[in-house]
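Certain chains of the assembly are absent from this excerpt, and the rest are unmoved.
Labels run A and B following the written order; every chain starts at residue 1.
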Amino acid sequence: MGQKPWDGRFSQSTDKMVERFTSSIDIDKVLYNCDIDGSIAHLKMMANQSIITQNEADTLLKGLEQVRKKIESKDFEYSDALEDIHMHIEKALGDEVGEVAKKLHTGRSRNDQVALDVRIYLKRETEAIMNALFSLQRVLVQTAQKYIDVVMPGYTHLQRAQPVLFSHHLMAYYEMFKRDCERFEDSIKRTDVMPLGSAALAGTTYPLDRELTRKLLGFSKVSDNSMDSVSDRDFVMEFISCASIAMIHFSRLSEELVLWSSSEFAFITISDAFTTGSSIMPQKKNPDVAELVRGKTGRVVGNLMAILTIMKSLPLAYNRDMQEDKEPLFDTVNTLKACIDIYSKMIPNIEINQNNMLNAAQKGYLNATDLADYLVVKGLPFREAHSVSGRAVAFAISGGAEGGQSKELHELSIDELKQFSDLIDGDIFDFISIEKMLSRRVTHGSTSYANVQKAVEVASKRLNLK
Amino acid sequence: MGQKPWDGRFSQSTDKMVERFTSSIDIDKVLYNCDIDGSIAHLKMMANQSIITQNEADTLLKGLEQVRKKIESKDFEYSDALEDIHMHIEKALGDEVGEVAKKLHTGRSRNDQVALDVRIYLKRETEAIMNALFSLQRVLVQTAQKYIDVVMPGYTHLQRAQPVLFSHHLMAYYEMFKRDCERFEDSIKRTDVMPLGSAALAGTTYPLDRELTRKLLGFSKVSDNSMDSVSDRDFVMEFISCASIAMIHFSRLSEELVLWSSSEFAFITISDAFTTGSSIMPQKKNPDVAELVRGKTGRVVGNLMAILTIMKSLPLAYNRDMQEDKEPLFDTVNTLKACIDIYSKMIPNIEINQNNMLNAAQKGYLNATDLADYLVVKGLPFREAHSVSGRAVAFAISGGAEGGQSKELHELSIDELKQFSDLIDGDIFDFISIEKMLSRRVTHGSTSYANVQKAVEVASKRLNLK
């Protein structure tokens, strides 16, 4: 007995198996810096409020920095008996400074302490993620600029649809990751709230100056309800939601990189440094990074399901179930950061096979829509023009007048085309050339050269690339 | 043949079973108003740009309003052969106005059309939900005001912890639903983007004035990348994420209402009008509404998992998988609205059993923390004071000096208490009375009478209650 911070009323020691089962130190030791920073602010505030003396505060502050060094030097012993990082640090502080260490816990409970630590942690990590996403956006925009006029087929239903610029395609991902940043930025508003001073659940009787603690820790707001403060994990759920959406974006980009790396598409070649081979098939060069990123989507979505399930039906205020919030949160942070970083580094190491992309854009009747548009310009209602073009495509697939090998629309003769509509003239071939098709798509957001160049410039400016 | 908007190149009719399988009309008919509103804006813009004549536009606008009336009069036939709401409306428009109906589809694809419809729908519904949440917050704050000084036990780990005000407890839920509103408000920023003009994926060759369409429809922004516009469902995922977090709040409140309705707690009595009985047990009065709301959490979380799974690994741009986004979205909207509404109506129909709450707060050593605080005031470090208090609790549980029936701390004599610390004096009994305990918790966000009254007033002002 006598070791736990709470054993006054207990007549039996905690079972060793229970200590192991309930201990969170393996996971929450990551929080040591946040915990120490939180304690430092708490101490300074208490000294300022004369809850402890300035001397006591100085001793404790010095002691905490020594504990921090000890942890960072790896010369620090962890034990399930001490449950969590808070108890480890308090115990280590006692070893450094003696009895006075016990004053650190004045006016504070582990319930508001852990809420504080996780909020400090998540604010820092969300900002790191936003910075990393900013870098990734720069890489995407630079790559779009580099290949600004490369043509590729645009797909719907994985069927070739209309020609687009490769840069336009890349800029779609720029939009996605930009939205991810916005979401993370919005989420910070709800993470950036200082809970300390809520104590166990009802607030505290000590004359804490929560506003001072807030300032010292750089938070924007102080929490307004003590019971909510210790039982709220919205910021964890919201962060993992945002991360799940970001991972969905990564899964889509990864799917495309895997497709484009295949022999069938052959649109890109990922450098040897970012692929791996097979232990049995000598010819293989696999897009492992893209596959793994795609797979890691499952991990993050799983973490979201975990935290939602954990929180479901918990009465107020703190319940021990909530200890399980940390592993999904930390894993999500680490996974997302790793995915962003490796993509930022891999994308410039991808070679674009421009000829293959262009060839693909020239086959598969990607100009059928423009043949219809041509007819609309000449006066046909769109739905009819669509039908004419559709029939011309069917005719070309079966090889035109001669039959045999399929032809493309632009490989049909003017006479062959005319049988589908008298409105078709010799200017059709220029009209349905890739260059003209792209040039005509000029409404805002469309894939014309000028549009995409403009979009890249706007993005470059926003990203301080120019 | 000849019925589909795309059958020019097809030599075989769609299989009936395929029509049924791929049809979405049962689900997306909800969007008829949004679809017609979107078409109206599109037509006005096209007339303004002289893509169609003003006469054509007038005919079509009139026709669309007739179609709207027809749908609303229920005198409207739905058919799987017409696939979706867009085709139904276009077909009905043709029945009204003839050939010119085909012009409606100029410069537009179902890919950007459905993106527009869902965004119009979701903007409206998110605003409706925010309004409903606003009403619910009003109900919570009014109830808190009504019972402003009712005392109840505050719980952690479902163990009685410290006395709190019932109003303070309610205000914790006010905080949660307030955050939900903030999240929905942030999410609107990403829903409130006008995609029309992106056409199938590459943009359009028609001289559309997307800025005008945007203004006519009251959107804040025009989308910047056509491929992203037709393949983006972030706003659906984000909305259902926000809704899932809101439902977690409802599940927690429901859990508490169920607990409080039990014979064991007996803190509240839900009115007969909001409970149901048992077909076999005549005495039963069950908190069915609270249970069902709690159960519906599963439905919304399931919807979130559904949309994330659907979107995972989809290459750009539109894929038919995305048709499956609507049912989870609509179901989430309807479920969340129903839960908010029924709680707004039920909460005022709950009777608060104040005596039971107070009695519960007086039993279970909820003043043990304050006994420790008392000792700290007298100079003991908190950790030691905690231990003294803990031992006093153990002593009281075993009946004090005489043994037998458990006593509460305030039922021990001063002599009994003194044996745990000489620092304890006669003033202890006043110090650990519920009134004093509550009064002392004065730091911002704590549960003192003054604090909670202040919080209720601030909230009332924000909610226009005063």
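As a convention for this text, a contact is a pair of C-beta atoms (placed from the backbone, for glycine too) under 8 Å apart; a residue touches a chain by one contact, two chains touch by 3 or more.
Because the structure is a prediction, the values reported are computed rather than measured.
J.: Fill in the total copies of the single sequence across the complete complex, 2 being in place.
T.: The entire assembly in this structure file is built from 4 identical chains.
What we mean here is this: only the chains that are shown with their structure count from here on.
J.: Using mean C-alpha positions as chain centres, tell me how far chain A is from chain B in Å, no decimals.
T.: A distance of 24 Å separates the two centres.
J.: Spell out the part of chain A that touches chain B in their complex, as residue ranges.
T.: Residue positions touching the partner: 5-11, 99-100, 102-103, 105-106, 111, 154-158, 161-164, 168-169, 171-172, 174-176, 179, 182-183, 186, 189-190, 197-208, 210-211, 222-232, 234, 237-238, 241-242, 244-245, 248, 251-252, 254-256, 259, 294, 297, 301, 304-305, 308-309, 311-320, 369-370, 373, 376, 381-384, 386-391, 393-394, 397, 437, 440-448, 451, 455.
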